[in-house]
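Missing here: one protein chain of the complex. Every other protein chain is in place.
Order of writing sets the chain letters: A and B. Residues in each chain are counted from 1.
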Amino acid sequence: MSSTTALPTSEDQRSDDSHLLSYPRFLKRILWLATEGSFGFYAWMTLLTALSLVGLNAWANQVAGGMIGTNMTDHVSWGLYIANFTFCVGLAAGGVMMVIPAYLYDDEDMHKVVIVGETVAIAAIVMCTLSVVVDLGRPDRFWHLIPGLGEFNWPVSMLTWDVIVLNGYLLINLHVVGYLLYMRYLGRKPNPSWYIPFVFLSIFWAISIHTVTAFLYCGLGGRPFWNTALLAPRFLASAFVSGPAFIILVMRVMRVTAGYTAPVGPARTLIQIIRVAMVVNLVMLASEIFTLFYTGGAHVSAAKYLFFGAHGHSGLVPWMWSSIVLNLLGTFLFFLPSAMQRSTVRIVACLCCIVGIWIEKGMGLIIPGFIPSTLHEIVEYSPSLIEWKVTVGIWAFGLLVLTVLMKLVISVFGGQVSPKEPTATT
Amino acid sequence: MKRIASLVSAAVVVTAALMVLLCLDDTTLRDHSHTGRDAVTQSVVSASSESNPDTPSAPEQASSVPSRHAVLIRRPEGPPLIELAAADPQGRSGKVACSTCHSVRKPNFQTRSAAALDEFHQGLTFNHGTLTCYACHNPDHSDALRLADGSKVEYRDVMTLCSQCHAAQATSFQHGAHGGMNGFWDLSRGPQRKNNCIDCHDPHEPRFPKMVVGFKPRDRFSEAGKEHDDHE
Partner (left out) sequence: MTTTNDSSPTGDGSQVDGSQGDRSLPVLQHSSRRTAVKGAFATLGAAAFVAAVSPLRQAAKQTTAAEFMQTHYKRLTDEDKRQVIERLEAEVKQEHGVDVDIADDRPIPGTKFVYAINLSVCNGNGKCVEACHKENNHDRATNQSYIRVLEMPKGTMDMEHGNTTYSGVVPKDDKFYLPVQCQQCDEPPCVDVCPVKATWKEEDGIVVVDYNWCIGCRYCEAACPYHARRFNWKQAEVPADEINPDQSYLSNRLRPVGVVEKCTYCLHRTRRGKLPACLEACPTGARVFGNILDPDSNIRWILENKRVYILKEELGTKPAFFYYFD
């Protein structure tokens, strides 16, 4: 977390000691502050910690007993973990969408908003990484992935690209968030040359993480359901919905619980983005469905199973139709005029789209890639209890990270902490 | 590896196209296209220098013929022996050669199935085209077989007989494309043992027998598929 190297150590005129000392002190101070809060806050944090530990325990059991604890098989060799991973990548990518309107408006107050987007991205990336780690059969061999120590199959393996872009994205966002908070803490105006380039980099990088993740699947010729050029654009479109929708929810929670308000302008722009992106997403989904079903042939068998069931198996049908209903409902709600206000409609619309896309990207995309299998066998999949526990644990931990980061943002922007008063108490 | 080479070259083409669009200055254009060409060369070099399964080195053991092991084709022990159902009038029992009876019996060249016989060989299923018994069995030498030209061929050389009609199978057999085998594929290291025709094909009913599947994978979660076997 302490990316001190990314900080300006040269141009400090006002502070007494070097940033190398003052930045860690700042981190320590705000992290301590992040553990202060109301009863509701403590209850929330306790709940998240407990859920994370349940997930951790489930994962530990999975490692000890083998992946047989999951319901994955040689036929459906990726399951809930990779499904969740795919969604979280979208969340991370979409988190930065907040940044674009902020810089289009070029408003000082926008930093408040940018920071939220970037923190959501950080938490989402943490969830991505965890989702992949829990999917490994041999997490003890994780070091084989470290360039230099292990064997890194770059650039041939798309997974190595994913490792690079996800970690790079994490670092960029940690830097931007850390820098903006630190400058605010020092009471100084952020130097644009220290973060504007990174903000723009993070916008492009956000697109790259989701594109690379789509390439992970669509480059596989043996999986006709994934093997479509439309996959990456679809991923992006849905990320531009789920990310901003999630940010709107987070902003709402921050406003209700901590009175952290942001200007209405960017939120409206966000809704505009969601409207367009969701329609694009649905159009691409429809186009995909048309191509599959009108052409028929080998490519349609997975889609047939997904939408209508095949050979007497229909495990994914309820998932997919609820996703479609939720997506359509969410889109409809977003197009209502009241979605532009701070209304319940907006919140419901966000929830619909988030859940709808979670299913569409996971149970509706990753799993049907394996059903029917490459030998056209149908082996169905539904996640085991261990998988659900671990996934809930990952979400709880992600929200834990997000809550702590939000606490930092609120305490720094609320002026509760500054270098002038070392103890922050009377 | 080839995939990467083609990816790289595609990337180069795209970059070059972008350069053309973006660059107005001729000199820079030339510079860029030059770097592009370098990249292609490099990728080709790296593709061939790493593992390259397409062009392996020339075979070496083809020349080392001297110590070649044999391809051993199993052969029948000899003429068949008939197990006697009961002791004969002299009280003898056991196995007897075909000639025991056939040397004193006149051959009927018309017989095509056991149904026409009343003394012996009843119940022998015969399902091998429209052949007569003496198409293959030798009327003059009951403990041998006969070829189409009437010449005698020993039971041990039964494959010669089969090959008269089944030349395609015989050719395939010669090249390992018909019939089971065991042992070594590499004859410089050890011998190969092959079945002969009648190991797998009953000459009287040569269709390969039906079998019962004895071993199936027991996959998780595919039990349902096993029960109703109506996978269209």
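Assume a contact is a pair of C-beta atoms (placed from the backbone, for glycine too) under 8 Å apart; a residue touches a chain by one contact, two chains touch by 3 or more.
Treat the numbers as computed from the prediction; the structure is a model and nothing was measured.
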| item | value |
| --- | --- |
| Residue among B:89, B:123, B:150 or B:180 that touches the chain left out of view | B:180 |
| Hidden partner chain, touching residue among A:117, A:244 or A:369 | A:369 |
| Residues of subunit B (touch criterion as defined above) contacting the omitted chain | 2-3, 51, 53-54, 56-62, 168-169, 172, 175-186, 188-190, 192, 195, 200, 208, 210-220, 222, 225-226, 229, 231-232 |
| Residues in subunit A touching the chain absent from view | 35-43, 46, 49-50, 53-54, 56-57, 60-61, 63-68, 70, 72-75, 77-78, 132, 135-142, 144-145, 150-153, 156-160, 163, 216-217, 220-223, 298, 301, 369-370, 372-377, 416, 424-426 |
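Quick note on the criterion: only the chains that are shown with their structure count from here on.
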| item | value |
| --- | --- |
| Centroid spacing, where centroids are CA-atom means, of subunit A and subunit B in whole angstrom | 56 |
| Subunit B-facing residues of subunit A, complex | 71, 73-75, 155-156, 311-313, 377-381 |
| Footprint of subunit A on subunit B - complex, ascending | 1, 3-4, 219-222, 224-225, 228, 231-232 |
